[in-house]
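Every protein chain of the complex appears in place save one, which is left out.
Order of writing sets the chain letters: A and B. Residues in each chain are counted from 1.
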Amino acid sequence: MIKMVNESRVQLGVCYYPEQWPETLWDDDMRRMKQLNFQYIRIGEFAWSIFEPEEGVFQFELFDKVCDLAAQHGLQVIMGTPTATPPAWLTYKYPEVLNASKEGVSYYHGQRRHYNYSSKIYRDKCATITMKLAEHYKNHEAVVGWQIDNELNCETNVFYAEADHSAFREWLQTKYGTLDKLNDAWGAVFWNQTYSDWQQVHLIRPTPSDSPNPHQALDEKRFISDNTISFAKLQADILRREAPNQWVTTNGLFGHLDNHKLTDDLLDFYSYDSYPQFSSISQEAGDQPLRDRRVSLNLSVVRSISPNFCIMEQQSGPGGWVNRMEMPSPKPGQMRLWTYQSIAHGADMVLYFRWRTAIAGTEIYWHGINDYHNRPNRRVREVEQIGQELMELGLGERIAGKIYKSKVAMVRDYANDWDGELDRWYGPLIWKSEMAWFKTLQYQHIPMDYVFLDSKLNIAELSSYEVLIYPHGAVMTIKTAALLRQYVEQGGKLVLGARTGYKDEYGKVRMEEMPGPVADLCGIIVEDFTLIAGTEKPAYIEWSGDELIAEGFNDILQVDSDTVEVIANYKDKYYAGKPVLTRNRVGQGEVYYYGAAYNELVARKLLDSLSLESPISEWCELPQSVELAIRSNDEGKVIFLLNYAAEAVQLKFKKKVFDQITGRDLEHDVELEAYGVIVILQ
Amino acid sequence: MIKMVNESRVQLGVCYYPEQWPETLWDDDMRRMKQLNFQYIRIGEFAWSIFEPEEGVFQFELFDKVCDLAAQHGLQVIMGTPTATPPAWLTYKYPEVLNASKEGVSYYHGQRRHYNYSSKIYRDKCATITMKLAEHYKNHEAVVGWQIDNELNCETNVFYAEADHSAFREWLQTKYGTLDKLNDAWGAVFWNQTYSDWQQVHLIRPTPSDSPNPHQALDEKRFISDNTISFAKLQADILRREAPNQWVTTNGLFGHLDNHKLTDDLLDFYSYDSYPQFSSISQEAGDQPLRDRRVSLNLSVVRSISPNFCIMEQQSGPGGWVNRMEMPSPKPGQMRLWTYQSIAHGADMVLYFRWRTAIAGTEIYWHGINDYHNRPNRRVREVEQIGQELMELGLGERIAGKIYKSKVAMVRDYANDWDGELDRWYGPLIWKSEMAWFKTLQYQHIPMDYVFLDSKLNIAELSSYEVLIYPHGAVMTIKTAALLRQYVEQGGKLVLGARTGYKDEYGKVRMEEMPGPVADLCGIIVEDFTLIAGTEKPAYIEWSGDELIAEGFNDILQVDSDTVEVIANYKDKYYAGKPVLTRNRVGQGEVYYYGAAYNELVARKLLDSLSLESPISEWCELPQSVELAIRSNDEGKVIFLLNYAAEAVQLKFKKKVFDQITGRDLEHDVELEAYGVIVILQ
Partner (left out) sequence: MIKMVNESRVQLGVCYYPEQWPETLWDDDMRRMKQLNFQYIRIGEFAWSIFEPEEGVFQFELFDKVCDLAAQHGLQVIMGTPTATPPAWLTYKYPEVLNASKEGVSYYHGQRRHYNYSSKIYRDKCATITMKLAEHYKNHEAVVGWQIDNELNCETNVFYAEADHSAFREWLQTKYGTLDKLNDAWGAVFWNQTYSDWQQVHLIRPTPSDSPNPHQALDEKRFISDNTISFAKLQADILRREAPNQWVTTNGLFGHLDNHKLTDDLLDFYSYDSYPQFSSISQEAGDQPLRDRRVSLNLSVVRSISPNFCIMEQQSGPGGWVNRMEMPSPKPGQMRLWTYQSIAHGADMVLYFRWRTAIAGTEIYWHGINDYHNRPNRRVREVEQIGQELMELGLGERIAGKIYKSKVAMVRDYANDWDGELDRWYGPLIWKSEMAWFKTLQYQHIPMDYVFLDSKLNIAELSSYEVLIYPHGAVMTIKTAALLRQYVEQGGKLVLGARTGYKDEYGKVRMEEMPGPVADLCGIIVEDFTLIAGTEKPAYIEWSGDELIAEGFNDILQVDSDTVEVIANYKDKYYAGKPVLTRNRVGQGEVYYYGAAYNELVARKLLDSLSLESPISEWCELPQSVELAIRSNDEGKVIFLLNYAAEAVQLKFKKKVFDQITGRDLEHDVELEAYGVIVILQ
């Protein structure tokens, strides 16, 4: 079942913390929210002590008042379960609920997310508070939905409390049944790691030089994901049972969590927290940095979970904690640009984080729309403009329910993400190649989706794309290989990279020539190879006269089939003249194998072979700084043009179209202002 | 009461460790000390096991001999209480006296300062050894004073033993009375940190991403300071009671300690340990580094505690531990220069550290005057020269008791130092601006004081300065704001910078427009702002044709009063044309608000507006490398000219003056040798 937001128009809203402010402000706050065309407020997710000030004593007065007031103002409430921040009384009385570092150092009360998902006591306490909240608010007229916890696996995505070691052991017993199977899956015969009793088995623990068993490390991440989902399910089940008329979501895209499964199994739709200004914290590699535009990649991943979705937290100003993540102020126009970026990629609900900047605690610099002083400012004015465009111009209705469309998809899967996190022999290549492709497609104005390989993925879904790019699927099952073959045979173009297919589902290596289960599909084998690292420099490539380089890893290819065409060869080193890029025609389609990590020049040059170009190239020329995104359904298309540059840029329109926002005709040379947005309906 | 050294002449001396040397050397050592014109020796501060080799067994033979011998040689003794290095038997038997890391790892015997100040047992043991020493030496003819412990808060200035957690809790109970007040002060409603029982409250503990509650962090530092003073008070009270005729001091200027309160409450005067060669360890930012001259800043802080003071440890050669802080040898002349640097800033007692270089332990490279071989060397000869100049030429009598004079003071306070240590949104600006001002004033030969904002500071003290520079007082009380207004109204010039006044005494943010309690005084408000960090570049400034840049932070100002004059505006970014530097005339004075961190060019340009120039500019031109310092009292002035350069430099005298050291007349072009010193009496 596709998990989507179901709104009749794009809705705005805001995260609100009434418990942090005098009650005298609430009414004015809500009045102004409505003025800004907000429909939603999210509340409650860090307020456990308000609801349960001491163990077993529950009180709802504060939030009852808030919900009643919201109802009066016509605002709808998303209620957060407060389990991301256990009360001091809870962690003090039951220290076993705390998470710990790998070295066994407990995390304590004083920040947030310091608990583990495995403790029976913590699960009980979470079930109780969720039940109490559900019982109390299930019929409140203002309350329409629930957010489970907050940003699962943010801050840390590893867990080493005693309860986690035990839960991992149980998870392994369920998965493997016998120790023999576990020992085999983990290759435990190597370095004498064979287990003879389940009690000997643990999550990764300290070792002299911190190189754990890699198959154990992969299972640890799978366990953490399953355990996180199981923790969320406890709450979801209660909410479904108690409050069947309210929807359920959660927010965030963090590590060691299969968000697809989480959403499929538990949620109505997925929610994401969008902070494009994180891009300002560190310098980005390369000479054409994406900066805030890189969030479009994350949004594309989010879309693979819920084709349309909610932004539960949209950046509202400068951000950062007191001692970390210092983000400068967004420039005038950027908050609006980022809101349209979210919407262009599929958001049908956007809540700003937060209404007013906190005046105490770790997030006094994670600014809300309103400043500390609560008087008019440019950020409130900018949000007001967005609300007017979406609501008063009726743009919100035209956009909602339409889906982002692309002909090309990047293929990703959790197995390689998690195995590659430890494995430096291919893990770093994934991100390098994905960024190279993403930037290339962005700068060529070619919309791109993400597709995740999982148990529910079928050929129909794959076949909706003309091109699939799967850069470094080192871990590859036979089933995946078969699915990819089916895709190609039906006419798809498949683009692979170095290190494909040499590992099985446990991250163990196949006793086969690479690329293992897709060697036949590719028509090549890897004859020899070298890591490009340390003192080893990348090799040059000969490809129709262009000088390119093969980075990261060099697979030296040997053609193994008559149907294979060598597109490019290595140009230097002892493997000069050997193939580096091949194309095999199989059935109606074709498959490319590139024996290295992709960089932008290589990706750019491959676009021609793949016949990929901008879907509006016939009537519109865009400069590099402008992103193109198209949402469509049977009723038509909405075309978004988003300028990320700090300067006005020139667009060229070969036919006349109409900008819904400014109400102006666009024809010939058109200037789009810094951070400007054009929306065209077709 | 002003806490000052009371010497009739500048005195020299040396730190001495007789317990580390054969008794056969002592007599010769003291004979040579007297030859060098030394008056003082400091002994005993690391000798607890000599005094108390096993628990409750006391012996004084060794130090009795040393003190008697000192008396014979006419040397005076400063006795150290040995509490910085507890005996092995003590920490082994009572491990609860040990300090621990935040993660709970105990520090153990093997180095020094591994104890905590909170343990009842450790306090008892310290009281006993102090009492025994006081009883024994209170009437010894050679013993004139006491040093409490050694370098309090050196090595580490955080404490996380169980006893510290308990002591912090008690301190908070005293401060806040109720948990409600604590919860409010710490903004505990944020992230559900509300405490419902005192036992839940701790010092900062490990959390998943190490961002503690900032208000708790500020109180932690206040507690550490109070706790350190309380630990020292235990000893001071005993010494005062038992040995009322001997004075009491302690040495060092380390973190998380209000040295002003410590001195006011407990000591006769403050002592500092001066190691200018620390400047050689790391490269200093900027193209005109201060290097060893930066110690003049520290000495200026010391002077704000005790207008004249003791240097308990003056660098005597290369320094460093076996595996840390490797300092090259001072060049010939530098030890003498640094001695005069200390004296020029107010030292009336200078003890070298140490007599002879240790031949065992962690400090075998922390060289004393004498080398391992104990034969004549250049460092002994250099100290001999200093003694002759000060004692035999009578210079010491002329200097003693006179006080360093300046028209400008830098304002600092512990609240911002401690809160800004965690808070990266203004903390780093403080040091940046202070260094910019200090370097600018040094290179323009304008003497400068430090003034600390504390409960005893009054308008009279402030009004002795024509200009006060208070760069980034983010934490500011209403009382401080009132005092600053009073200062300005009476004719003072006040110079403020970005981020002033937005926090209250708990480090929480005011719900007001910035700069909060001084907005009215400044006549401006901060309309918008941005951190300058990550990818955000500093803004350019338009200021009478000069191109300057606004670094660190950009407050965008809005004039709010007719009395305000805009001195400079931003030149680029979306806030081009908005004010960055304003002057408001209030009463007889004026107040400047600069919406960024100061750099040297901005500070230099402001000097003209502030009418600051060298007090001897009429008759003497100094090159940049020469520091000017003036000590004076009713009887006259002593003018010090100190050349920090490795080369001889040229000075120009427009009137004839007399160099007390060389006995030469100075007129027209005068050469001052590398590391050279001129002393002029007026």
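Some points to look at:
Convention: contacts are C-beta pairs under 8 Å (C-beta built on N, C-alpha and C of every residue); 3 or more make two chains touch, one makes a residue touch a chain.
No experiment lies behind these values; they were computed from the predicted model shown.
For the chain left out of this panel, the touching residue among A:Q216, A:N323, A:N599 or A:S625 is A:Q216. From the set B:G177, B:G286, B:G361 or B:G394, the residue in touch with the chain omitted from the display is B:G361, counting the whole complex. The chain not shown here is touched by just one of A:I204, A:I403, A:L601 or A:L681, and that residue is A:I204. Contact with the undisplayed chain is limited, among A:Q173, A:S464 or A:T530, to A:T530.
On the side of subunit A, the interface with the absent chain consists of residues 103-104, 186-187, 189-197, 199-200, 202, 204-216, 422-425, 502, 506, 508-514, 528-536, 574, using the contact rule stated above. Residue positions on subunit B in contact with the hidden chain: 17, 19-20, 46-50, 53-54, 82, 85-89, 92, 99, 101, 105-114, 155-156, 279-283, 291, 318, 320-324, 326-329, 331-332, 357-365, 372-375, 377-378, in rising order.
Following the convention adopted for this analysis, only the chains that are shown with their structure count from here on.
Centre-to-centre separation of subunit A and subunit B, using mean CA positions: 49 Å.
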